[in-house]
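Here the structure comes first, spelled out in structure tokens, and everything after it is commentary.
Note that one protein chain is taken out, while the other chains of the complex remain in position.
So, chain A:
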């Protein structure tokens, strides 16, 4: 069974997005709403990681032996300026998609396994991930015209 591996992948993605939100928050602290919201959204992802812990343990023993391939680097370092902000938010948006899709994959497995706890966790975290995506999209749409057309 590969569920353990996939949980590992998701855990890694949540870890990366936690870190990326925190980095963007610090780096763009001159944008007060970005600083505060990214901090909050980073905390959400950290909480998701915590929720994964029991399942990582529960399904760890059945892990297959190919975990390395399931890890990839999603966010390197934040950029500066108004265009840099858009690109950072753009990457964060993509990261939320990665996370969202992983939750979907795991939810499918949870359904097949009739694991009610994991199902509930998937529902909770997936809804919150959507709220992260929605906020990022709104903020990108707001900032894009000014950054691409007007800013030097």
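Here is the rule we go by: a residue touches a chain if its C-beta (ideal position, glycine included) is under 8 Å from a C-beta of that chain, and two chains touch if they have at least 3 such contacts; residues count from 1.
In this text, contacts and distances are computed from a predicted model.
**Q** Leaving aside the chains on screen, match the unshown one to its UniProt name from "M67 family metallopeptidase", "Serine/threonine-protein kinase RsbT", "Response regulator" or "Nitrate reductase".
**A** The chain we cannot see is, by its UniProt record, "Nitrate reductase".
**Q** In the full complex, which bits of chain A touch the chain not displayed? Write them out.
**A** Considering the whole complex, chain A reaches the absent chain at 31-33, 36-37, 40-41, 82, 131-132, 134-135, 137-138, 141-142, 144-147, 149-152.
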